[in-house]
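For chain A:
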Amino acid sequence: MTLLDIVLIVIGEIMIGIGALADLIAAIGMNRFPNFYLRLHAATIGTIWGAFLPLVGAAFVAAGCKCLGEYRWFMAGGALITAFIILILGPAGSHALARGTHRSGIVPVEPKVVDHLEEDESMPTSQETREIGEEEGGSP
Partner candidate 1 sequence: MAWNIPELITGAVVPLLAVFAFTLPLLAKVFGEKKFPGIWALIASVVAAVMSTYIFTVVWGTGKDIVYGFGGWPPPIGISYEVDPFNAVIAVFTAWVMVLITIYSLWYNRHFDEPEWYYILLIGLEAGMLGCLYTGDAFNLFVMIEVLGISAYALVAYHKNRGEAIEAAIKYGIIGATATTLYFIGLVIIYGVYGTLNMGQLSLLNTEIYYQRPDLIASIGVATLLAVSLALWVFTYKSALFPNHFWLPDAHPEAPTPVSAALSGLVVNIGVYAVARFMYTIFGPASTIAPYYRDAVLTALFIMGFAGAFIGAIMMRAQKDLKRLLAYSTVSHTGLLYMALAIGMSGVPQAAVALGLAAMTYHVLTHGLGKALLFMSSGVFIDSAETRDLDGLAGVGRKYPLVSASFIIGFLSLMGLLPLGGFFSKLMLYQAFMDAGMLIPALAVIVVSAISVLGYAKAMYSVVFATPTREHRVIRLHGIHYMLALMAVGLILLGVLYPWISQGLVHVANSSLIGPGVREYQEAFVRAFHALLGR
Partner candidate 2 sequence: MTGMTEIQMFILAILPIYVAAFILYTFRALRGPSISDMVLAIDAMSYDLAAFLVILAIYFKQPILIPVAIALALWIYSLDIYVSKYLEGKELGE
């Protein structure tokens, strides 16, 4: 086990540890925050710090740990791909969910200070009927 391996493993373990703590904090926040839009914040903590970081850490550990056998690069690569997927898709999913929730209005924005989105959307916008085929579809 070379020095590089040990350094990789230690960095990876630190990242995994931070991830675990962030996860716990996010979970507590998820239960304590009063409404959906605040919980979004906790969910982001859980996704980025609690999932992305430990996955990168796991990739480091896998890269440094010889005991995992010949498939360890497969594992490191897989962990990085998972981390990348979560980094891209997690926020996008939260965004889509928040947008849908706000539009449908099923969740009251109860302890509210300001809701810019509502003000924006209440302004008159021109939603014209447009010919399909410009961007999204086209005649068969």
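Just so we're on the same page, contacts are C-beta pairs under 8 Å (C-beta built on N, C-alpha and C of every residue); 3 or more make two chains touch, one makes a residue touch a chain; residues count from 1.
Selection criteria: all candidates are chains of the complex that A comes from, given by their letters.
Everything numeric in this text was worked out from a predicted model, so none of it was measured.
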| item | value |
| --- | --- |
| Pick from 1 or 2, the complex member that touches chain A | 2 |
| Residues of chain A touching candidate 2 in the complex | 9, 13, 16-17, 19-21, 23-24, 26-28, 30-31, 36, 39-40, 42-43, 46-47, 50-52, 54-55, 58, 61-62, 65, 67-69, 71-72, 74-75, 78-79, 81-82, 85-86, 89-90, 92-94, 96-101, 103-104, 106-107 |
